[in-house]
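The other protein chains are all here in position, but one chain of the complex has been omitted.
Up next, subunit A:
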Amino acid sequence: MSVVLQHNENGGAHEEHHEHKQTFIEKYIFSYDHKMISKQYLITGLIMGIIGIMMSVLFRIQLAWPGESFWIFDALLGKFSKDGVMDPSMYLALVTIHGTIMVFFVLTAGLSGTFSNLLIPLQIGARDMASGFLNMVSYWLFFISCTIMLSSLFVEAGPASAGWTIYPPLSALPQAIGGSGMGMTLWLISMAFFIASQIIAGLNYIVTVLNLRTKGMSMTRLPLTVWALFVTAIIGLVSFPVLLSAALLLIMDRSFGTSFFLSDIYIQGEVLAHQGGSPVLFEHLFWFLGHPEVYIVILPAMGLVSEIMATNARKPIFGYRAMIASILAIAFLSTIVWGHHMFVSGMNPFLGSVFTFTTLLIAIPSAVKAFNWITTLWKGNLQMNPAMLFSIGFVSTFITGGLTGIILGDSTLDINVHDTYFVVAHFHLVMGISAIYGLLAGVYHWFPKMFGRMMNKNLGYVHFWITAIAAYGVFFPMHFVGLAGLPRRYYTNTAFPYFDDLADVNVLITVFAIIAAAVQVVFLWNFFYSIFYGKKATQNPWNSTTLEWTTPVEHIHGNWPGELPVVYRWPYDYSKMDKDEKDYVIAGQDFVPQNVPIRDNEEETMH
C-alpha cells in the first residue's frame, strides 16, 4: 500500500492524499512510474550485459588458443562446436551479437534508458515523465526486442553473423553465410522494435525536459546529466529513423526481390537477378545512425561523470557553460562525420577529405571536456567513493581511447589501420569501457535513490581496481596487434605464419579479459545483495545539491510529498564561501542545494 499523490500541473496546489492499492502487475510490471521503469531498464540492461560479456570471453578464448578444445564451448555452443572446437561461423556470430548487444541493448537502452528515466524527472523537479504510458510502452518494446534478439541465438542456421554493422550483401544472402537466414531476419525485426522503443522514449525525454521543469529551473540551471540526456535524446531522434529505413530497405532486398543494396552477384553457382543497387548506400545509411550512436552511448556517461565528479570533488564542475557548449558541439558534429567509417569504402576520395575535416574538429570539444574534468579535480576535496573512482577511470580511458581517434579520423592514416585491431582497441576504450564506467559510476552513485539502500563500498573498491587494471590490460596491448596489421573479425590469426608472433599478446589479452569478466560477479553480487540487504540509505548520502536528493528515500508516486521544490541556483554550489571568505555559505555545510534561496551573505553568480 502506498500513498499516491494526485498529479497536478501547478505543482500540487490542491494535493489530495488517497489510498490506492497497486496490484503487483501495476507496480512492478506494467508500471507507469519513471523510477520503476528506470529499474526495469537497468536490470534488463545488466542481464543483456552479462550475456554480451560472456560472448566476448568465449571468442577471446578461441583467439588465444585457436583450434583447441574447451568443454565450455561444448556446453554452450552445441552443434556449433565440434569436439569442443569453436566453429568459424559461430565465431562470427558471437562477434556480431556481442557488438549488437553491447552497443544497443546495454549502452544505449541500459545506460540512457536507466538514467534518463531516473534522473530527468527527479533532477528537473517533475512528478513523472510527460507521458507515463508511452514510457511504459517504450520499455516493453525494448523488452520484446531483447527477447527476439536472444531467441535468434537458437535458430538452426545460427544467429546473425555479418558483424554488428550488417553490411549487405553478406547480411542479405543466406547463401553467403548461414546466419543471414532466419537469424538475420530476427535481428532486423528485433532492431525495428528497438528503434521504435528508442524513438518513443526519446520524444518523451525531450518533451519532459522542455515542459516539465519546476519553477526556477532554467536551462542554464540544469545539471549536466540532464543536458547530456536531453541532447542524447535529440541525436537519437535524428538518427535512429535512418537506421530503420536502412533496415526496411534491407528487409525488402532480402524478402521482396528489390535491389537497393545488391548488384552483379554470382554466388553458389548462380547469378542473382539483383541489379543496380549499391552496398555503399547501405554503409551511408547505417553510419548516419552508427556514428551518432557512439555519442548516444558516451554523452549520458559524460553527463553522469560530470555530476558525480563535482559532487565528490566538493567543487563546482569547471566551465559549466563550456561543458554545455561542448555537448552541443559534439552532438552537432556527430551527425556530419559518419563518412570516416568509409574512407576506403570506394566512395569519392573528395568526400573523404570533408569527413576528415569534420572528424578532427570533434576532437576540440572532446579535449575541452577532458581538460575541464581534470581541472574539476584540481584543489578539490575528493571523496573516494566507488562512483568517484569509476568517474576518474572514465576520464582516463576516454582520453586514451579518444587520442587514437585522431589517427583513425585522418583518412590517410586510416588506410592502413582501417578494420584492424587498432580500431577495436580504440572504440572499446573510448566508448565501450568509458561508457561502462559511466554506467557503473551512475549505479553506485544513484543506487541509494533507486533502491533506498547503499551498495557495499569495499566490494565496490575491489570491483573498480580489478576492472581498471584488466580493462587496460586488454585494450592497451591490443593497439599493437592492430598496428602489426592484423585484421579484426578473424577466427584465428594462425592460418598463415606471418602473425604467429602475436600469440603471446593474444593470450595476455584473453587472460585480462577473463579476469575483467570474472570480477563483474563481485559487482552483480553487491548489486543484488544490496537491493535486499544493503545498509539503509539516508536522504542525501553524498551531500549533493541536486533535486533528486530532496525527495524521500521511500519512493512515492509523484516524487515529492508536498509541493514541487522551487529552484534558486545552479546545481554546483559546492564549497561556495560567503562574502567574507570565512565560512561556507551555509555555515559548516560545504554544499547549497538548488532549492535554497540566494542568501544575503553570498555573491550571486551568473546562474
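Please note the rule applied: contacts are C-beta pairs under 8 Å (C-beta built on N, C-alpha and C of every residue); 3 or more make two chains touch, one makes a residue touch a chain; residues count from 1.
One rule holds in what follows: contacts and distances are computed from a predicted model.
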Practice item. Write down which listed name, "Iron complex transport system ATP-binding protein", "Nitrate transporter component, nrtA", "Na(+)-translocating NADH-quinone reductase subunit B" or "cytochrome-c oxidase", is the UniProt protein name of the chain that is not shown. Key: "cytochrome-c oxidase"
Exercise for review: Pick out which of A:106, A:170 or A:331 touches the chain that's been left out of the picture.
Suggested key: A:170
Practice item. Pick out which of A:76, A:134 or A:503 touches the chain that's been left out of the picture. Key: A:503
Review point. Hey, which of A:29, A:248 or A:415 is the one touching the hidden chain?
Key: A:415
Study note, to complete from the structure: Cross-chain touch to the chain not pictured, restricted to A:72, A:459, A:531 or A:598, is A:459
